[in-house]
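Okay, handing you the structure first.
All protein chains but one are shown in place.
Coming up: subunit A.
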Amino acid sequence: MALVSRGFSGRRRDDDVKLPPGQYLTEDFPVLSAGPTPQVRTERWEFTITTETGEEHRWDWAALRALPAEHFTTDLHCVTKWSKLGTMWEGVSLDTLFADVETTADYALAHSYGGYTTNLPLEDLLDGQAWIAFSYGGEDLTAEHGGPARLLVPHLYLWKSAKWLRGIRLVNEDTPGFWEGVGYHNYGDPWREQRYWGD
């Protein structure tokens, strides 16, 4: 039995909504994971931004929750071809977390509890485009969806929105992450259908 995902071929067309090319609409919230689900207790949770010079900015859970949070509604597009529209979240904008970070780096590598990594241009994390989210649908974010806190960068395919976020390293040289190093697109814009290398 071949278990390699062949793109989870679209089974449904919904002409009433505008979806990125090749995507189909889903109402549920599929759970994808490349390993065991980390169970991270908020008492032990921490998040760090590490600059290219090694300077560390660190928040524990209380410090994160003391920052101004935003409620936002956004669409999610997974590279396995499902899209989920109008998802409701609460989290802290990365603009807030980067407010006192001095850097000239162009790239970011997000890393997670459990070892997952994903790379992005730093500019895609700023200007109201990305959050650390800790609530989904009015409830605490569950571990299977990346709780206690995950990255959300909804203008890119969802693999860029690292679950169980632990930190962001700022780097001068772009370094492929967990999926970008094995065939998935380095940037991952769903509206340009950048799924795989060369797309």
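Rule of thumb we're sticking to: a contact is a pair of C-beta atoms (placed from the backbone, for glycine too) under 8 Å apart; a residue touches a chain by one contact, two chains touch by 3 or more; residues count from 1.
By our rule, contacts and distances are computed from a predicted model.
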Hidden chain of the complex, named as in its UniProt record, picked from "Dehydrogenase", "GSCFA family protein", "APC family permease" or "Hydrogenase maturation nickel metallochaperone HypA": "Hydrogenase maturation nickel metallochaperone HypA"
Option touching the unshown chain, where A:79, A:97 or A:120 are the choices: A:79
Among A:59, A:98, A:136 or A:159, the residue in touch with the chain that has been omitted: A:159
Residues in subunit A touching the chain absent from view: 1-7, 31-41, 44, 79-80, 113-115, 143, 159, 178-179, 181-184, 195-197
